[in-house]
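A short worksheet on the structure shown next.
In this view, the complex is presented without one of its protein chains, the others remaining in place.
Every chain is named by a letter (A, B and C) in the order it is written, and numbering of its residues begins at 1.
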């Protein structure tokens, strides 16, 4: 049996340790020159210098809100880790890694107080050393500016503990608090007055910002004093927001040597000029939530299940991603990348779907109200077209129509209101505490999931995130997914794989399943 | 229309034509070319569903197939029949344009005649509103209107109508003024005909030629406008086929499969060329001066 | 002369009135027709979290609960003082957002207009020299073809040919919005070409018609019969008169040019106001939309005013009528 103290220590460290490495104590990580996660692939011989110019088809939806591109919230894309660092980073295998935090642990079993130890000797771009005061000011600013709802919901206060320690106090137990701090917006910046903090583009990241036009692009140069010694390899980094077609043009004309989030159906345009495609294991999922507040056919769980079973997700992977059998979903926000994922027995089963429809009194099929979406990724219209077609094969007719983002909000509000049309949303891959937490119906939400199963789900979710034992928690996560699957309040229509294209000379550039967790520290260019 | 394009029927049909103006028009190859193009487009718009039998949204085969007997223009990036999408791509835009422009011409004629014949304050108020509306670039006006009227294919009809009304008022008003200067209007006034009788009996019949020209020209320009809107994401939306959208989609594969771009572009272009040749030829033959056309 | 000044004064007042009317139309379109600025601006997911009371408070905060005439007057004042107010959510000055894009678009449109005018003059004169001749047919057919090709097709094809295949120009314009204007000018060459290809056709038709009419006129015949050389007659006798119908269409032309530049800017990723407009629409950033629409209308009205001045210079009969009117 482990002592309580041992357990807590393990809990904290366990997340630091990557899958293959042995348990490393905080001191060992600090002693080493580089954290283990920053190790290069075997046989790599990185070169220094060069410039990476990338195109990005997925702009930050918030950039139009403000003209200040030096603010990480309004950074042109979600790849904020080019300029800034957060306390925590989620690696390609969805493991927690310390970024500016060297170690962390809950103070006790209540899971409401968390202690973080910061890396020492980290310098901001302006030459100042990062201390606990900066971290505290940054976190407070993020809370004040509503940087992430995952934080605000639990946050009570944060205090400095010496020069390199900070302590979070939460208003409820939250076993997976560090995950929330890995969000791309929660950058650590130099402390400043509330109106000035976060506005100057100064971070601790691998590149220093030179110029940003946050509607178009940015230019940054190597941070010579980067805390990750010897990194980055690139001299310069530039990024531009472009649409899918412009990205192809830019790549083929040699202006871009990398393009993030390419439309998979255009991969041939990159490959035919020698481009190399890198696919992440997963990516965002297109979720259809089916509100239950009106007397509509899908209030019958059999029909909701039938719809889910009738979506031919493999066709999407075959046609759009040219990669059959590679992706799974189970109608929660969980994706197959999560260790805690619990797959549905048979994700595509039109026969069962038809049987369920017949049982529910629709032997000859049914018509569903139209659904609209504003495409986030260039391939989404193609995915939705395939979804509608595969549903049609099972006798379910639904018009899934692209709505340009303009006017879309108003439209959805108008038709959604109390009536409850289905709404499509985009869900990013995250850990179960966040993924499943989003299924909990908010009290003020008019069109949320309701009923005994929803209540059961909400109360079990509360227990799960207060559970210190990881194994038990995983069990509860499985249980939560079963509850969702038994009632099917939402459907996953399909998932995407983040794909990037790069020139052959670009090395070690990988597509991250969490689009926003991509980083440029390890990339180099063979000249 | 259809048998005009038939080569052997052409000369005999010519001889039978009573109207010398029409005969004059049909003696010009450019006019006939325009008429044939327009006829083909009309034919496809009306009978499209019977020619292209594939469902425009159905996944009928593997993506990016080359043309075959089953799929005359191959399949698109997700395996839909491209021929069906090309044929149907114009129908919706044409229909929206037709209804929108007809509405615009109806209102434009009413207001244009009022402004031109009644004159005075009414004219002044109408024309100042016209000036103001026409000083907002079309695209910005459409954007504001879609903001107000919502985003729907049917909502595009009033949008097109509102955008095209003002030009129509100008053209009709100018023509009405030049008509009401003529002495047959004086003669009617001396007979004591009412204003409405003069408008209906004396002025309106002389506007029909210009209205026909306006209808054709504005519809083709509206189709172009709608495709531009769709291209920008403000017009017709997926999965409905539209030439502008198809051009946009095709740009993603233009380097390996350029015909996906060429086909919708050619459809758009042939419609515009056809209408222009037709209208130029007919208005030359029927003596409508080009300066009267907006 | 005094009466001409008087006429100019009246023309200015008229422009002012038209712009006021324009701002009313924009106001009605953006703030009054279905929904208001608040429901239009708040994202749907967030709107679910607001109670009606909160929304009412917000409306009060933004002054949307006040009577329409008062709100219109405010909008009017904002537009006419070039203040344009602040963005709805972040309260940043709208002018900061649109100043550079607007200048850049001005460079694009202005350059396009100059190139187009030159092109149209040359082609119009060449084609009208022998109406129906081989050169005329060739030019007329070519311009009709380019007219039939939508901006967005021409633009895209240009990028593929000139930028990607030939590498003569960049395929994507990297220049930031606030780049030195010389950089912007250089970057605008391909977009200008694309705009002209489509846009020059209509102007060409007007000028050609005007030239053909002028060259068929009695005064040109007299000049010909008096032994003046053809080129001289074209430029000195026919052209000034032939340009008048074209100049009368200036308002429409400039409005069309601005519409076209929105499309072309999108294709080339030109740092102009087009993308700004599309973004403002997507974000329902009402003050920005109002400002852009107003400035565009101002450009149109100004161009029209200048064209009227040009007509005044070209045609002494108009000057004479100004003295009577």
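Of note:
Just so we're on the same page, contacts are C-beta pairs under 8 Å (C-beta built on N, C-alpha and C of every residue); 3 or more make two chains touch, one makes a residue touch a chain.
Convention: contacts and distances are computed from a predicted model.
Name of the non-displayed chain as stated in its UniProt record, restricted to "Sarcosine oxidase, gamma subunit family", "Hydrogenase expression/formation protein HypE", "Peptide/nickel transport system ATP-binding protein" or "Phosphoribosylformylglycinamidine synthase subunit PurS": "Peptide/nickel transport system ATP-binding protein". The chain not shown here makes contact, within the complete complex, with B, C. Between the chain not shown and the residues C:112, C:223, C:280 or C:298, the one that touches is C:223.
Residues of chain C that touch the chain left out of view are 7, 10-11, 13-14, 17, 131, 216-229, 232, 236-237, 240-241, 308, 314-318, 320-322, 324-325. Contacts to the hidden chain, counted on chain B, fall at residues 27, 119-120, 123-124, 127-128, 182-184, 186-187, 189-193, 202, 205-206, 208.
To be clear about the criterion, only the chains that are shown with their structure count from here on.
If you sketch which chains touch which, every chain touches every other chain without exception. The distance from the centre of chain A to the centre of chain B, each centre being the mean of the chain's C-alpha atoms, comes to 47 Å.
Centres computed as Cα averages put chain B at a distance of 23 Å from chain C. One simple way to say how far apart two chains are is to compare their mean CA positions; for chain A and chain C this gives 43 Å.
Touching two or more other chains at once are residues 245, 252, 404-408, 410 of chain A.
Annotation for chain B: residues 143, 147, 150, 233-234, 248, 251, 254-255 touch two or more other chains. Here chain C touches chain B in the complex through residues 17-19, 21-22, 24-26, 29-30, 33-34, 40, 144-145, 147-153, 156-157, 160, 164, 205, 209, 213, 245, 251-252, 255-256, 258-259, 262-263, 266, 277-278, 281, 284, 289, 292-293, 296-297, 300-301, 304, going by the rule given at the top. Partner chain A is touched in their complex by these residues of chain C: 34-35, 39-40, 42-45, 47-49, 51, 87, 89-90, 92, 96-97, 156, 159-160, 163-164, 167, 170-172, 174, 176-178, 269, 271, 275-276, 278-285. Within the complex formed with chain C, the chain A residues making contact are 55, 64-68, 211, 213, 215-217, 238, 240, 242, 245-246, 249-250, 252-256, 404-410, 412-414, 416, 423, 425, 442, 444-447.
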